[in-house]
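Here the complex is missing one protein chain, while the rest keep their positions.
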């Protein structure tokens, strides 16, 4: 079953709670299984570059069914660059996104930007764990 | 003063309340004065085409400081097409977005997609009126 | 629940049977709810332009939750052109695609190209009816 908006907001709340604990300002995006945005929040102290970073990491996580940070080392590989281009240029293959699974199936993803790469992923995972 | 996330969410809540009254499912995007996304919500019954429509209308409304529907008649003009292209292709010059002003200054915009053009604008305006 | 490959192939078989009845050669594409391709078949006598047409109509039908032909009259409207551009340029707003619903929810779409616009839609609908 698809993620509901209520569930997406629960994921975002979990990510923001983690960011507050880390004392950082982030953007949090939750997309559906096809990479289309469901919900988004930018904390007041987050940079706007993270508007794009958070969404792109969520899309990549949904597309590959794994944390977007797992793709970073191979991001320049012609296959990954080609997939990114063919999809329309929305994906970002950097750390900070995690897929959201239900019964082992990818139903969406959470992407975070604004902190360090590791902080971003920690926030995204804290969000995904709320489901 | 810039829109806060709390204010952006209040705008979205107002737009969603209007959509519920109209019995339609919409996407609602609120961006800052620079057109960068602050908050976004996709209602469970909204089409995903509106993910793009709502955001693009918000960006156009912020960029021109007027409802995005005011731009539609001139959208094919080389100047408007050129502005759109130079900005990166994110703007959408269709009805459904309104600027958000504070003391006469554009501090952001609200864009809605998923209903008819008029319904979208009514929702966006209902949201902006919450400030 | 998402469309399975078996279901997608059943849709394609229905569309091809209709094309054979109409004595035309077509391409048939079935995508998931997010517009990503699930299955595709090009009949031996179909033009390859229809490779793109069938897929683009399927994506548009999934994105808007309605037949892609319903969008044609407004395809040049700045809102529709903007959505198309923001999505990455994959959508085609021409007749020949229909959404596939399960319990009232869009779970995918079928797009057909190669015949007349009406023939294409008749084939797509014949396919969707197989579920």
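A few comments on the model shown:
Order of writing sets the labels: A, B and C. Residues in every chain begin at 1.
Basically, a contact is a pair of C-beta atoms (placed from the backbone, for glycine too) under 8 Å apart; a residue touches a chain by one contact, two chains touch by 3 or more.
Everything quoted here is computed from the prediction, not taken from an experiment.
The undisplayed chain touches these shown chains across the complete complex, A, C.
Considering the complete assembly, chain C touches the hidden chain via residues 4-5, 9, 27, 32, 34, 36-44, 48, 51. Although one chain is not drawn, its touching partners on chain A can still be listed: residues 34-35, 60, 62-65, 77-80, 82-83, 85-87, 106.
Basically, only the chains that are shown with their structure count from here on.
In this structure chain A contacts its sequence twin chain B using mostly the same residue numbers, the overlap exceeding half.
Annotation, chain B versus chain C: rotation angle of 80 degrees from the Cα superposition, expressed as a multiple of 5.
The distance from the centre of chain A to the centre of chain B, with each centre set as the mean of the Cα atoms, comes to 23 Å. The residues of chain C that reach two or more other chains are 34-35, 87, listed in rising order.
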